[in-house]
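Let's turn to subunit A:
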Amino acid sequence: MSQWERFTDTFFNRAVIVQYLPDIYHGILITLELSILIVVFGILLGTCLAVLRVYKILPLSFCIIVFADVFRALPPLVLILIVFFGLPNAGIYLSSFLVLFLVLTLVLAAFSEEIIWAGLTSVDSGQWKAARSTGLSLNQTLIWIILPQAFRLAIPPLTNRAIAITKMTALGTVIGVPDILNQATTAQSFSGNASPLMIAAIIYVIIFLPLVVASRWLEEKFSWRKA
Partner candidate 1 sequence: MSGFIEQFLNIQIMAAAWPTLLKGLAVTLMLCLAVIPMGLFGGLIAALASNSKYKIVSWPTIAFVDFFRSIPPLVLLIFVYSGLPFAGIRLSPFLAVVIAFFLNNSAYYGEILRAGLNSIGYGQIEAARSTGLNVVQTHRYVILPQAVRNVLPDLLSNTIEVIKLTSLASVVSLAEILYSADMARSITYNASPIVLAAFIYLIILWPLVRLVSQFGKNLDV
Partner candidate 2 sequence: MAIAALEVRGLSKSFGANVVLDDISLAVSKSEMVFILGPSGSGKSTFLRCCNRLEEPDSGEILLNGDSLTQRNVNLNKAREKIGMVFQAFNLYPHLSAEKNVSLALRKVRGFGTEKAIDVARSALDKVGLADKYRSYPSELSGGQQQRVAIARAMALEPQVMLFDEPTSALDPELVGDVLEVMRDMKAAGMTMLVVSHEMNFAREAADRVIFMDNGSIIEEGSPEKIFTAPTNPRTKSFLARVSGI
């Protein structure tokens, strides 16, 4: 049985876990706080940008497209390091929490913009014609007729993308954000035991597995509608 005992001692050591539980708990709060903020502001910003493209103001649309392309093409870690290390030397001082929040929000906004734009263009043009011919203005048509339909189409890819990006809050470890992963690796160094890391992995799975399963269910539900 000593093999098993060694395993549990290394990865499921009760004493170590209990000792570092408070830190990990704080890590959970930070991770959740960041995730919620990023999802809310990222999708909001992305929606606004997609809607702005509807007005076909060429220079504005061009800037939005460039923004969306750049923030989808660059690895988030690269952006995080540029902002975190570069800004102080240019005189701007932001906390690591703020840097992580800003970068990931912008990245989610870029993806959301593309997804919602795809949703907007997928709505049948007949909808526009019908609404305008009953006297609705462009804005009214957009808000009451087009956007709701675009959103319904966008929900599966949007939830997938939101989950992927909130998982990236773990990158905050690299710049010192006290999230779950950071607390775990610190605890691991101090205790010389891998249990905190194991617990961190399990906690991440507990947080995200329901979301992943829910998004799988959502995709099936919405693919029926499309067919």
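Assume a contact is a pair of C-beta atoms (placed from the backbone, for glycine too) under 8 Å apart; a residue touches a chain by one contact, two chains touch by 3 or more; residues count from 1.
Basis for inclusion: all candidates are chains of the complex that A comes from, given by their letters.
The structure presented is a predicted model; accordingly, all values stated were derived computationally and were not measured.
Only one entry among 1 or 2 touches subunit A in this complex, and that entry is 1.
Only residues 7, 10-11, 69-70, 72-79, 81-82, 85-86, 89-91, 111, 114-115, 118-119, 121-122, 153-154, 156-157, 160-161, 163-164, 167-171, 173-174, 181, 185, 188, 193-194, 197-198, 200-201, 204-205, 207-209, 211-213, 216 of subunit A touch candidate 1 when the two sit together in their complex.
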